[in-house]
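Just passing along the structure, written as structure tokens.
Shown here is a partial selection of chains from the complex, left in place.
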Amino acid sequence: MLHFTSVKDIGSLDSAMAKAMEIKKDPFANCNLGKHRTALLLFFNSSLRTRLSTQKAAENLGMNVIVLDVQQGAWNLETRKGVVMDSDKPEHLLEAIPVMGCYADIIGVRSFARFESKEADYNEEILNKFIRYSGKPVISLESATRHPLQSFADHITIEEFKKKPKPKVVLTWAPHPRALPQAVANSFSEWMVAAGYDLTITHPQGYELDERFTHGAKIVYDQSEAFRGADFIYAKNWAAYRDPVYGKILSKDMSWMVDSRKMELTDNAYFMHCLPVRRNMIVSDRVLDSPASLVIPQAANRETAAQAVIQSILETLLKQH
Amino acid sequence: MLHFTSVKDIGSLDSAMAKAMEIKKDPFANCNLGKHRTALLLFFNSSLRTRLSTQKAAENLGMNVIVLDVQQGAWNLETRKGVVMDSDKPEHLLEAIPVMGCYADIIGVRSFARFESKEADYNEEILNKFIRYSGKPVISLESATRHPLQSFADHITIEEFKKKPKPKVVLTWAPHPRALPQAVANSFSEWMVAAGYDLTITHPQGYELDERFTHGAKIVYDQSEAFRGADFIYAKNWAAYRDPVYGKILSKDMSWMVDSRKMELTDNAYFMHCLPVRRNMIVSDRVLDSPASLVIPQAANRETAAQAVIQSILETLLKQH
């Protein structure tokens, strides 16, 4: 593996899971693998779990880590071509990206959907520029359309807690006060299908996701029906994908919140969410604070997922020399 | 020691001082003790000395350090229970704290008094949530009511400079343009009493501190009288503690500034302050720039104090395994 932007990059999921489990047993078994290597983690959007878990993972492997919070500084990058740069944007991505490539061995990039252009978002314009111009392996720390480190951690968590070989996993939309990207939902869907789980997606009419990600999942508009017999409930909000309302909030219907009554429809399902979670909008306090909630184990597995990915890339780099 | 939030956690002050002196002699004697351990330093309020000295101390022990400046980002945490999270606060402390606990072996937290509720401040609501929910050892990097790493550094400094076994130490209030917490004064007072020094506290009427911290100290309202025969003058501003003016400025009386004339009342006392210090409000340039000023040695001892504390916690963690 050289770049990591989706489940397609991870290769065999069984091998990936085996590697993750080894890492979990001894996170420091390869503590010299990344010696004299630097990971640059670049955040165009804010981050808690991703920043901490990826930094920790890289340091477990002996790497140096440099974190750049672009959103906090006033670092406004030009991305258009052919423009006369006389505005407030002092630097072009075409210089900034290869420059960052000079000082890093692996570059992690977080760049959310901006909801300004569906085409720009779904073409992954920012992430792909890093892959094309940095000259270094690139890890998605959540891009416009996917959050693959989260999905990998979700996969690890389900493997640890599942009681059947092929559990029923339900991804449910839930209300949120702000318009959120589809990245977590897209990525979760394609990863769960790749993992061979029985995936059902439920959401209000109009919230259909891009079929390139949901292919292989059942779409059920009745949330109660979807929950029946579920082993894992994964809640997440997203804004509309379809035109002409791309990036818009179509509903804040609180009846879609995951609560105890709905969890009773399931087969003693676990509750999952990628965090941060809006209590009593996405999920009730009672469900989130119950033993069924896996949100903290999920977060803990972010470190393991990131470490498995970074380790694979380092192994590839070492083979190249 | 597992958590460090006050002088009560440090155990024997003689042992703590002995450990500090060993560290000062050779800061790298235990440079592998923290190998493969991560210290997460979380700042809800700005920091210079605490951030630098604690990071340096942890690295001297071989730890990795991750610094999170919460105040600079827009990371607005919900702390209330049972609330519908439909506002601008995207995450609840109840998730954020255990998540941080996933990726860290020791968590340092700075969270000042907010002066919104005396009860919330003096119950140490934020610090105690970290102790309760993070699952990891917690170090106070200044909490609502105490700044124990500062007090420990002050203690080391006095031990290094004292000319009598039991010096007369005077904590004096001084004017400041902004309303400041009582944390440094509280913590200094309880540490000095624990160290067995002869402690006098002087301040204008109305600035009485919480007696739980000042118990064992003499309170003298006449600053000149307090200064007489002093070996150490420790200046600090704080806002009112008593109701109903908690958190308010009662006086900016410039006659309370420490100047050369007042220092002449002492027994050639040293001048101390935790920094940052307002020149010509708290203390005159002449006193601060004189050889009697210990403010830089105090700051240097912050590293030693932090290292002694982190070393004790690491030793406890290693015993647990």
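Residue numbering begins at 1 within each chain, and the chains themselves are lettered A and B in the order written.
One rule holds for everything that comes next: a contact is a pair of C-beta atoms (placed from the backbone, for glycine too) under 8 Å apart; a residue touches a chain by one contact, two chains touch by 3 or more.
Keep in mind it's a predicted model, so treat the numbers as computed, not measured.
Complete-complex copy count for the single protein sequence, taken from this structure file and not limited to the 2 chains in place, is 3.
Operating definition for what follows: only the chains that are shown with their structure count from here on.
Superposition angle, chain A onto chain B, using Cα atoms only: 120 degrees, a multiple of 5 between 0 and 180. Averaged C-alpha coordinates put the centre of chain A at 39 Å from the centre of chain B. Those residues of chain B that touch chain A in the complex are listed here as 36, 38, 40, 64, 66, 68, 72-75, 78, 81-87, 90-92, 94-96, 98-100, 102-104. Against chain B, the residues of chain A that register as touching in their complex are 27-28, 31, 46, 48-49, 52-53, 55-56, 59-60, 69, 71-72, 177, 275-281, 285, 289, 295-296, 299-300, 302-303.
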